[in-house]
Structure formats: C-alpha cells, structure tokens
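What you see is the complex with one protein chain gone and the rest in place.
Labels A, B and C are assigned to the chains in the order they are written; within every chain, residues are numbered from 1.
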Amino acid sequence: MAQVIYLGKLGDLAGGQAESLALPAEITSTGALREWLDTERGFGGALLHRTVRIAVNAELVPDTFAICDADEIAFLPPVGGG
Amino acid sequence: MAQVIYLGKLGDLAGGQAESLALPAEITSTGALREWLDTERGFGGALLHRTVRIAVNAELVPDTFAICDADEIAFLPPVGGG
Amino acid sequence: MILLTADPINASACLEAFELGAPQSGAIVCFSGKVRSSSAGEAVRKLHLQAYPPMTGPGIAQAVADACERWSLEAVSVVHRVGDVSPGETIVFVAAASIHRRAAFEAADYLMDFLKTRAVFWKKEVTDTGERWIEPRAEDYADVARWHKEEVS
Partner (left out) sequence: MILLTADPINASACLEAFELGAPQSGAIVCFSGKVRSSSAGEAVRKLHLQAYPPMTGPGIAQAVADACERWSLEAVSVVHRVGDVSPGETIVFVAAASIHRRAAFEAADYLMDFLKTRAVFWKKEVTDTGERWIEPRAEDYADVARWHKEEVS
C-alpha cells in the first residue's frame, strides 16, 4: 500500500491528511497519481495547481517520477513557516 | 573658568580628562584654543589632528566657533562604541 | 541546535542558552517571531502550524548548513513551533553568533527568509469568522530572492 499525505489546505479538501491506497496498475508516475486523485477524491482541480509539489519518500520529484506501492507520496501546497 | 575635557586617548596624553582654565585674552575661538593647548600641554600635534573634533557645551562646532570662560569645551578623537 | 516543538517557546530563555553555547562570539543576533493578535482587522484566535517531519527538519538543517557555508558562524539556533499557537506566543526563534556582527545579522536574516518561504510548514489562521490557510506574502518571496541574485547573474 502506498501512503498518500495531503498537506496544508489539501488535507482540509481531502477530509483527512493521509490515506493508504493500493495504486491502480495504470498509475505509475506522480503525474498520473495527481490527476487520478484529483478526480477520485473530488479536489476539483486543487491537486493539479502548478504550485502543488509532490514529494516521494521525502524528496521533491517531478511529475514524471515513477512510483510504487512501497512509497510515501506527499502533496505539498506552497510552504511557509515563521 | 572654562572647563576643558580631553576624551579618549587625549585624556591619557594630557595626563587627565579635564581641567578648569581661564582663557587667555587672545584665545577667543575653538581653533585658537586647539593650537594653544596643543603647545601648552605638550600634545605634540595630537590635538591638531583633523579627526579631533571640538564640542562646546555638548554641541559639535567648527574651529571658528567663539568661546568664553563660561563654556565647557571638549576635544573628541574618533568615537565608536558597541 | 534545531528544534521543532509543540510547547511554548521562551525567546529569552532560548537566548540565554544560546549565549552559553557561543562563549567566544563577539556578536549575537536573534530574531523572535510572534503570533499577532489581529489579521486584516480580525481578532486571531490561534495559528495552527503543520509540519511534515520527514522534510521539515532536514530542510531546516540544510538551510543552517548553507548559512554556515556562506558566513563564518560560531553557532546557529532555530527553534520553531508546531501545532496550535496563541496570539502573543513565539512561533520561531532564530539566533546566529559570529566574531563580527555583519555575519550574524545576515545569517539570521537569511534563515528567517528561508523559514518564511521555503521551510516545510503550513499555517492556518483561525479567527472569529472562520479559518484560512495563509501563504507567504509577496515581500517574503522578494526577500528570499535577495540571497540568490549573485548565483543567478
């Protein structure tokens, strides 16, 4: 099972900050997962915004990055602390 | 009596940080006082250095400033705290 | 020292501890950022700070390492709250120590610009009328860009 983490406002939109899911066979890249989850979880495009970055196992990656069921995949809207 | 204050290294050179003195009749400006004291007190030119500024009654003044026996006249080498 | 904490931050206690750890330094600059009691005219009830621990700590550690490479520093400290923070409470404490003051000022400034725009946190402001996630201001992005001008040109 892949762990998917929705951070910041995305957690509110998803109704939860994390979920475990078995990746469908055709979802093999971060970009494909982004598009699939945006529809499946009803994000209404929020996950597709270019400011939402994706980290796989705590490293920022491009949308072409290959993913598997062992990964922790996080969606990060714009960050900022302080 | 005018109060004369020698600050910083000038106090060490003068052998004291302050003196009261009756201004000679011909010493009517800060510039004249500077030259006269440099010789009289054996500063050897230290009082003439262009980095030494003069304050009369706590205000920086040019060498042309008129002085009298009621004044407090301070010689200030380059300042710096912190 | 880098610390993420859900407990209140006491900036003066942080400074006291920091000074003990930098006995040779001539210059110490510290910054503390606090939750303001109002935002856009509304009373703020609290600020919720979310971190993503696998990335937040390592990201700050990298920024501290970058600062230590860029300036000659004798000590650096970053303490950052997570969770719910009330108005008046300290969100972040940053300190930098060096021989001369310029390095300490610039490093603290740099780290704050990093924390505001690149550190892996999300902030949700809760007011009487609702809540909203807040993102860095345009000024924050402009501030952090200052440090990269040399590299680009």
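Here is the rule we use: contacts are C-beta pairs under 8 Å (C-beta built on N, C-alpha and C of every residue); 3 or more make two chains touch, one makes a residue touch a chain.
All of these numbers come straight from a predicted model, not from anything done at the bench.
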Q) In the intact complex, which of the depicted chains does the undisplayed chain touch? A) B, C
Q: Quick one: say which of C:Ala11, C:Met55 or C:Val79 touches the chain that got left out.
A: C:Ala11
Q: Kindly state which of the options B:Ala14, B:Leu33, B:Val61 or B:Ala74 is in contact with the chain not pictured.
A: B:Ala74
Q | Interface with the unshown chain - residue positions in chain C | A | 11-13, 15-16, 19, 23-37, 88, 99-102, 104-105, 108-109, 112, 116, 139, 143
Q: Over the whole complex, note the residues of chain B touching the chain we left out.
A: 5, 7-9, 11-12, 55, 57-58, 72, 74, 76-82
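In the analysis below, only the chains that are shown with their structure count from here on.
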Q: Could you tell me the distance, in whole angstrom, between the mean C-alpha positions of chain A and chain C?
A: 27
Q: Give, as an integer number of Å, the spacing between the C-alpha centres of chain C and chain B.
A: 50
**Q.** Shared-contact residues (touching 2 or more other chains) in chain C
**A.** none
Q | Set of chain A residues in contact with two or more other chains | A | none
